[in-house]
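Just one protein chain is left out here, and the rest sit where they should.
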Amino acid sequence: MKPPFSVIFLTTLIGMGQGLFLALYSEQIYLSLTQGEMEPFNFFFLVSTCIALCLTGLGLIASFFHLGHPERAWRSAACWKTSWLSREVIALPLFILFVFIYSLNFFPGFTTHILKVDSITINLSIVTGFLCSILCIVLFVCTSMIYACLRFLQEWNSLFTMINFMLMGCASGFILAATISSFMAPLLTLNYVVIAIVLTILAATSRSLSLARNKKLRPKSTIQSALGINNPKIVQKSQGAMGGSFNTRIFFHGKSRLFFKSIKWIFLTLAFLIPIIMLLMELENNRPFILLFALLIQYIGLIAERWYFFAEAKHPQNLYYQAIS
Amino acid sequence: MKKKQLALAIDLNVCVGCHACVTSCKQWNTSGSAGPLADKRPYDEDPTGTFFNRVQTYEVGEYPHTQVVHFPKSCLHCEDPPCVPVCPTGASYKRKEDGIVLVDYDKCIGCGYCSWACPWGVREMDEKNKVMTKCTLCVDRVYDEALPESERKPACVLACPTNARFFGDINDPASEIAQAIQENDGYQLMPEWETNPSNYYFSRKNKAYDAMTGKDEAAS
Partner (left out) sequence: MIKSLAHEMGMMGREHSIELPIAWTDVFGNEHKTVKGNPVAFHAMRGLAAHSNGFQSIRALSILMTLLGTIDVPGGFRHKAPYPKHIPPFPTPPNHPDAVQPNTPLAGSPLGWPASPDDLFVDDEGNPVRIDKGFSWEHPLSVHGLLHNVITNAWRGDPYHIDTLFIFMANLAWNSSMNTMQTRDMLKDKQANGEYKIPFIIVSDAFQSEMVEFADLVLPDTTYLERHDVMSMLDRPISEYDGPMDSVRIPILPPKGECRPFQEVIVELAGRLKLPVFMQADGQRKYKNYPDFILNYETEPGSGIGFLSGWRGRDGEKSMQGEPNPKQWEMYEKNNCYFHHKIPPEHQYLRNVNKGYLEWAKKLGFIKSVEPITIQLYSEVLQHFRLAAQGKRAGRKPPSHLRKRIETYFDPLPFYYEPLEVQLSDKNKYPLNAITQRPMAMYHSWDSQNAWLRQIHTHNYLFVNTKTASENGIKDDDWIWIESMHGKVRCMCRLTEAVEPGTVWTWNAIGKARGTWGLTNRANESTKGFLLNHLISEELPQQEGMGHLSNSDPVTGQAGWYDVRVRIYKADEETPKETWPQCESPKTPPGVKKRTGLWQQYFAGKGKFK
């Protein structure tokens, strides 16, 4: 497939926003379980949830650029019964809405986030946060299933697609959390760094396994099945048009084999290897700008990974678009 | 009683690659409710444009036993079309009354997702009008009572000079197309994806010639 840049940005930004939210909420759960105080970190939580909102909001805006008729985008919720894209279109704004509600808990002056019903104490931020987490998982599922449900794109049609989206989103979210906290709430940074290392290693492993799986794939469609002609030697001479068509512009990355292969090594290095090394260094140190740098490198790597994700998918329709004359 | 499914059958034995079906389709559809179909850089370098039907050419085998096969390709109007459930707005739909798969331009947001779901690459996003387009089986001809009955067929079928294209209800055993599919062992494309395409193709063979020269007796 030809990697669409608006989709690359929107999925990586939204994924990072989702990961950031999970980082915050999981820290919140950890604090409440270890009887830690949230109070000193309110401002950090407020700023971070706002950043999460910005990322997911930017992502939502970027998704409009992928459309031919953005003014009709409201229609895209219609087919949630059958379409993962429809479901994502519902889940994303819902997630943003609930994260916004969650963020209200950290506004100065909003002190009544404790509810007492009879003898039960309900912490509103924990409850809303829990709902956000559900929506966050649902959103990861919907987004990744948009790609994974297409059985014709064998490279995408596997559980790895969902796992990789989740792990990479979470890894980048946790590094972002670590970075913000190293500026604003250094006491929390170590936790984030440790989890970020674990998640990045898991993501690297999972992505490498999916690369290995894809390498072993045998295409289900051949030129023989595409034409229904039973001869081992079939070569296209003309695809019916000589100036290109929609089918030659969208379904193939158009770069050289060398370029394509190098992107793989670039993303493995930038999205996983270098960030892991830098994070390991920071276990002892906690230098904000180093963490920021690690985040930026990982993000570039994730852009490259997402490019590669699209480029490695071989669409069977390409069998019909091989030559001109 | 199976549901009505209108579709095309294409005889690769007699398609000569003249592209009459390509241009008649473009003419009919650019001028009707399915159009207009834009062309970009029409008199310049690398002209490109939206077409519903394309004819491709393949060489099968090696010299001196090469066969040159001309291969028309347009939407196969699958019984179980993968392009329909993925559409987020419902613009991509399959008609219940005759199985034609269509795009509602008023609902289409131009996301292109349906084309990712089509293994045959028969959907084309019109770059100017930014909606997905594809073969409509000339639904606007088939039901147009102002046309004489003999012309209530897709433009491509009427244009084909070698009678390589059939049209009709493939689920009606009495129809010309169903009988032709039977007689010619019509086959579907990429059956491995199990979408049950409704268009059929007839493979290259020459039954009459083989019968006359005794080759079929040798084979059977």
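As written, the chain order gives the labels A and B, with residue 1 at the start of each chain.
To be clear about the criterion, contacts are C-beta pairs under 8 Å (C-beta built on N, C-alpha and C of every residue); 3 or more make two chains touch, one makes a residue touch a chain.
Note that the structure is predicted; figures quoted are calculated from it, not measured.
Every visible chain touched by the undisplayed chain in the complete complex is listed here: A, B. In the complete assembly, the contact with the undisplayed chain comes from A:235, out of A:217, A:235 or A:280. Remark: the omitted chain is touched by one listed residue; of B:62, B:106 or B:176 this is B:62. Contact with the chain not shown here comes from a single listed residue; of B:128, B:152 or B:204, that residue is B:128. Residues of subunit B in touch with the missing chain: 16-19, 22-23, 26-27, 30-31, 35-49, 51, 59, 61-64, 66, 68, 128, 212-213.
Residues of subunit A that touch the chain left out of the display are 233, 235, 237, 240-243, 323, 325.
By definition in this document, only the chains that are shown with their structure count from here on.
Partner subunit A is touched in their complex by these residues of subunit B: 19, 22, 41, 45-51, 54-62, 68-69, 71, 73, 82, 84-91, 107-113, 115-121, 123-125, 127, 129-131, 187-193, 201, 203-204. Looking at the complex, you find that subunit A touches subunit B at residues 1, 66-70, 72-73, 75-79, 82-86, 89, 146, 149-153, 220-221, 223, 225-229, 231, 233-247, 250-251, 315-318, 320-321, 325.
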